[in-house]
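The complex is shown incomplete by one protein chain, all other protein chains being positioned as in the whole.
Order of writing sets the chain letters: A, B and C. Residues in each chain are counted from 1.
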Amino acid sequence: MMGLVLDGGIALLTIGIAAWTIRAGDDFAAVVGFVAYGLVLTLAWTRLGAYDVALTEAAIGGGATGVILMRAGARVKPAPAARASRRARIIVGALSAAVAAGLSAIVLLPPQPAPSLALEVREHLASTGLGNPIGGVLMAYRAADTFLETVVVLLALFGVWSLGRDAHWGGRPGPALRPAEGGALPLFARVLVPAGIVIGIYIVWVGADAPGGKFQGATLLAAMAILAGMAGLVQAPATAGRRLRWLLAAGPIVFVGIGLAGIPLAGAFLAYPPGFEKPLILVIEVALTVSLAAMLALIVAGPTERAP
Amino acid sequence: MPDAALSPFAPLLLALASLFPLALLALTLAAPGFRPRLATLLWLAPLPGLMAAVFAQGAIVSLPTPLALGLMLDRPGALLLGSAALIWCAAGIAAPAWWGEKLRSLPYQAWWLATLAGSMTVFIAADVVTFYLAFSLVSLAGYGLVTRDGTVAALKAGRVYFALAVTGEAFLLSGFVLLALGAGGETRIAAIVAALPSAPRMAPALVLVLLGLAAKLGLVPLHLWMPPSYGAAPYPAAAVLSGAAVKAGVIGLVRFLPYATPTETLGIALAAAGFFSAFFGVAIGLTQRHPKHVLAYSSISQMGVIAAVAGLSLAAGRAAGPTEIAFYGLHHVFAKGGLFLALAALSMTGNRGRAALLWPAAIVALGIAGLPLTGGALAKLAIKDALGSGWAKTLGSLSAVASTVLMLHFLTLATVMRSRDASAVAPVALRAAWWGTALASLALPWLLFPSVGGSLAATVAPQALYELGWPILAGGALFALLRLWRNRPSLPPGDILAIIRTGEPWLARLSNGVAAIEGFLTDWTVAGAVLLLLALALAGAML
Amino acid sequence: MSLAPLDAATLYGLMGAILVGLGLYGVVLLGGFLRRLLAFNLLGGGVFILFGVVARRGAGAGFGGDPVPQALVITGIVVAFCATALAITLIERLTEEDGDDPSGGGS
Partner (left out) sequence: MSAGLLATSPGGDVLVAAIVVPVIGILLLWLVRPRAVEWVALAALLANLGVAVAVLRTVSSSAAPVAYLIGGWQPPLGLALRADGIAAVFMAMAATVLVPVAIYARGAFGAPGERRPMVFWTMLLAITAALNLIFCGQDLFNLYVALELLTFAAVPLVSLDGSRETLKAALRYLVFALAGSVLYLLGVAIIYGAYGTLDLIGLASIRGPDGALLLAIGVMTAGLAAKTALFPLHLWLPPAHAGAPPAASAVLSALVVKGSFFIALRLWFDLLPPERAVAGSTLLGVFGAAAVIIGSAMALRQARLKLLVAYSTVAQLGYLFLVFPLGLGSGAAPFESTAWTAGALQLMAHAFAKAAMFMAAGLVYEAIGHDRIAEFRGLGRIAPLTVLTMTLASISLMGLPPSGGFSAKWLMLTAAFGEGAWWWVLVIAAGGLLAAGYVFRILVPAFTPPEEPIARVKPVVVRREAAALALAVIAILIGFLPLAPWPLLAIGRIAAGAP
């Protein structure tokens, strides 16, 4: 019962924050509202027992998304408060409410027993050598989704780069920052970055058997890179750099390479030869983590703003 | 011609009738160096068509599947194909004389050849798709001939021409689809027409087809395009458009009506529409001030007669109908095409040599009204049976009276046509083209009349001479009376087009209205709301 | 088919439904692309929670939830992040292009 009260509280809080974010008068306040929304949503995910998702939501849904939204909130001039007409609000409100009502009906009338693939996942999990069922889904059963998702992230990065100016093509993203002498940030960064990197690698490592995994770990690594960049400890790399490009491509190349090797060795694309499942999956995870961390960090860093 | 005598080359000839102009078109597109030569050789392009008409009757060409396109030639088709080929040939001789250097440029040659290709193919198409293709080609490429002068009036006329052409095609296509559907997906015309009597939705299918053909034939009220277009088109173009291109509508009447089965209602309706056009064309034609426009209204009237004959034959289930229509059409090809060539020659002629141009014009023009002993008389005799002996016969004779009046009106206007240069003489090629066509209009019907089942002896019988002669005399008298009416009204070519044009601001308002709707719907909030609405509506619609 | 028991899954399911409604309202009605984008993310959060509810209800075989929808959500969150990053960069570029309001209220 206590749990239910807690859940009700979290749900109400989430809805309240969402409503506030929508109603907020200025853009920056709305962004702040959204970051708070990400945090309570993470709570909801843990309450639903989905720790992997909670980690992802915290790292990417709230964290990384929050960072770029904050950046935009600071850069973009607030839109003039062009309030929609009362009639429009009523109509759209009614339509949205109708959708919500329809969904509620579906939530309240679930099929019984609830359909689930949990049994099938469990049945075959041993043959993947993994202990974390979500890792099994992402790296074995639905590995193609994960592979494509990596391509999506890469494409998003190229999309972000495509929005730079011609003159800056191949240059470095973001404004040039000189290492700040003294101050809190560099010090903070010097302490935090190594710790973050260790934690990030740990998250990837345990992802095979416990909540965690490459996306969450990569996000943490990316965050450390961003932090180090903001503190001026490292320069954002030139996007034309060959080493950077290999770094970005390494994960997808390893993934597709091992996947294709599966055709002769294991009888199918993205199948792993028996006995080698876990090591191969780990190799992919490591390669992907490195590439994804670079991709995410560069996406957050934005388009190139300095000539090469 | 019996099938046994059919040369093994006949199918080839048939294919060439359609492909030779296309080959020349490709040549002029690809080889600019050939154009000066081609300008003087355009008259050659329809010759395979002419040869096919003479030697390839009964031939069939069917391309292997999946290309379900086919050609075939029967007697009515051969009559129209041969006459159309000849007028194209004559106009091809006249064209260099009229246009001179201009004819060496690509647009002139390309439009000419494309229209020709369509014009030849439409008579020999064996399936509805080929027919529609040829029909569209002759109609749409004709646009290029109408607007060849590039004047504002020509472009304006071209817009009306184009609008009615595509409208007609939309009707035709819908009709064809329905016909094919009625024949179980069959596209061969013969199979479709055979299946027609038992086909469901036969009436709507035929009505749609007839509407499409009516736009081509210029039946009222789909005639709007014809006077301005013939008025704007240069003479050689007007000759082929009025002589040959319009016959795409005639062959349609020949091909798609189930003459073997009496179809009362539809036939009478078609006949009524035809007779209405026949008299309407004359009435409005008399208000025209330019001989080109008069000829256009005469075409409206004559095509009305053809439609009436088709309708009556359909109502009575007369199997001879198609051949008679084609024979009547054959005469009109030469007469109408020829008169445009005569006008061209007259307009390039000063004071000398006018009589040699005008006298044949008088005979040919009155031939349209059925002047005894002319080719036109035979055309009238050919449709005599179809008109029967009742009210239709009376209407037929009255239409001959009306045509006489209109043709006399034309001749009075034609005598005024002359070159500003008093000493000018039209190029010999132009005059020859006209004389040749005039001769064809007089002589060829005599040659061919027996082959369509007519008796030459009967044509000179007193009964026939009387029946054909009195409308001419009555028409002459009527015309004399009419000349006494000094302030005859003068209508713009295209008559009710002027009224329709007053609707243009309304059309602009409609377009602005659409833009306003579009502006409203492309607002973010509106589009978003529609998105939600669609989601809810689709979900709701299925529950 | 009978009414769902009042448990955490149902509660969060209703929350997800309401979040979807709120998000849709924002995406459609808010002026300015930054705000629409925020609303899109709220909306996405709601949809993902619905997946979470499905996962929770499908708990079994010794798992606290059906792992498949959870894996889908992880993929979905990453995709949504990419979309947001792309859109944000576009918005920033537009701001840069001209001084005035890039999000062009409503139009």
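Quick note on the criterion: a residue touches a chain if its C-beta (ideal position, glycine included) is under 8 Å from a C-beta of that chain, and two chains touch if they have at least 3 such contacts.
Note that the coordinates shown come from a computational prediction; the quantities given were computed from them, not determined experimentally.
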| item | value |
| --- | --- |
| Where the missing chain makes contact, among the chains that are shown | A, B, C |
| Contacting the left-out chain in the complete assembly, out of A:Trp45, A:Tyr141 or A:Phe215 | A:Tyr141 |
| Touching the absent chain when the full complex is considered, from B:Leu27, B:Ile60, B:Val177 or B:Ile496 | B:Val177 |
| Residue in contact with the excluded chain [from B:Thr167, B:Thr287, B:Ser419 or B:Ser451] | B:Thr167 |
| Positions on chain C contacted by the hidden chain, ascending | 20, 23-24, 27-28, 33, 36-37, 40, 43-44, 47, 50-51, 53-54, 57-58, 66, 68-69, 72, 75-76, 79, 82-83, 86-87, 90-91, 93-94, 97-98, 102, 104 |
| For chain B, residues in touch with the removed chain | 29, 65-69, 105, 107, 129, 132-133, 136, 140, 144, 147, 150, 155, 158, 162-163, 166-167, 169-170, 173-174, 177-178, 180-181, 185, 187, 201, 511, 514-515, 517-518, 521-524, 526-528, 530-532, 534-543 |
| Missing-partner contacts on chain A, residue numbers | 99, 102-103, 106, 110-111, 114-117, 120-121, 124, 140-145, 148-149, 151-152, 154-156, 158-159, 161-166, 169, 242, 245-246, 248-249, 252-253, 256, 259-260, 262-263, 266-272 |
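The rule is simple: only the chains that are shown with their structure count from here on.
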| item | value |
| --- | --- |
| Between chain B and chain A, distance of the C-alpha-averaged centres to the nearest whole Å | 71 |
| Multi-partner residues of chain B (each touching 2 or more other chains) | 525, 528-529, 532 |
| Junction residues of chain C, two or more chains touched | 24, 28-29, 106 |
| Chain B-facing residues of chain C, complex | 24, 27-29, 106-107 |
| Chain C to chain A touching residues, read off their complex | 1-4, 6-26, 28-32, 34-35, 37-39, 41-42, 45, 48-50, 52-68, 70-75, 77-86, 88-93, 95, 99-103, 105-106 |
| For the chain A and chain B complex, residues of the former touching the latter | 84, 88, 91-92, 95-96, 98-99, 102 |
